[in-house]
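I have a structure here, written as structure tokens, and I will follow up with some questions on it.
Missing here: one protein chain of the complex. Every other protein chain is in place.
Presenting subunit A:
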Amino acid sequence: MWRWLHPYAKPEATFALTQKLIPWFAVPGLVLVIVSLVWGLAFAPPDYQQGESYRIIFVHVPSAMWAMGFYVGMAIAGVIALVWQIRTAELAILAIAPVGAMLTFISLFTGAIWGQPMWGTWWVWDARLTAQLILLFLYLGVMALYVAFEDERAGAKAASILAIVGVINIPIIHYSVYWWNTLHQKSTVTRAITRLEAPSIAPEMLWPLLVSILAMLLVCAALVLMRLNNEILRREIHRPWALQHLGIHFATADNKKEKGDADAV
């Protein structure tokens, strides 16, 4: 059933694939970031009650959304790492966690500087904001647990378990604004997608928002792939394919490591 996936258990195959994929994510991602920001910040109309301040939505929503999305991705990698014990999946956790943590931080930070002028407060302990803060701690916990063990694979196992258990927080974040009364408003994008006939955002604002969401995904996916590549290369630096990739054909057993490290930097 999973026959086409099997080759990628081999780090070398994954490396070759991601190496090919990176430009396909990075280039459109960067172009779309510029398009969506210029579109959203300069050309989209101001909001009727929030005026120009609402424009931070073009950063806040994509980062909050993909902070959750990448966490789910990390948890899936965690399941693969635990059940099939595939090394590349363990490295994927390591690659995703800092990117996801950064996204979560951006969403909390932009939320705070949006909340201050609009709500009148930087922070309030409502269900949505608190759950998102827990997401940041989960990311940091996964990162810390990964390196907390003498044996790296033991650390990867512990981090996988935390990543999997933490996935419970994701529906809580999403539904917090529906289950409880919160200061945070309900989801605009979910409604725009699920109730096409009655979106709660004007189309000339929705389109740049959707583009910015796509742009954030592409850029962060490129970042994850680059990190994954680096982690694979760092661990496989003694293998012939890695040396070949780095352009070291003549390395002898003695100076292999030294040279490899210098080139990797």
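In this section, a residue touches a chain if its C-beta (ideal position, glycine included) is under 8 Å from a C-beta of that chain, and two chains touch if they have at least 3 such contacts; residues count from 1.
Here is the rule we use: contacts and distances are computed from a predicted model.
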Note to self: Leaving aside the chains you can see, what is the UniProt protein name of the one that's missing? Options: "Formate dehydrogenase alpha subunit", "Spermidine/putrescine ABC transporter permease", "Cytochrome c-type biogenesis protein CcmE" or "Aspartate carbamoyltransferase".
What the structure shows: "Cytochrome c-type biogenesis protein CcmE"
Check: Which residue, A:133, A:161 or A:226, contacts the hidden chain when the whole complex is considered?
Finding: A:161
Note to self: One chain isn't shown here. Among A:82, A:112, A:133 or A:246, which residue touches it?
What the structure shows: A:82
Check: In the whole complex, what residues of subunit A lie against the chain that is missing from view?
Finding: 45-50, 54, 57, 79, 82-85, 117-121, 124-127, 161, 164-165, 167-168, 172, 179-183, 185-188, 191, 200-202, 204-205
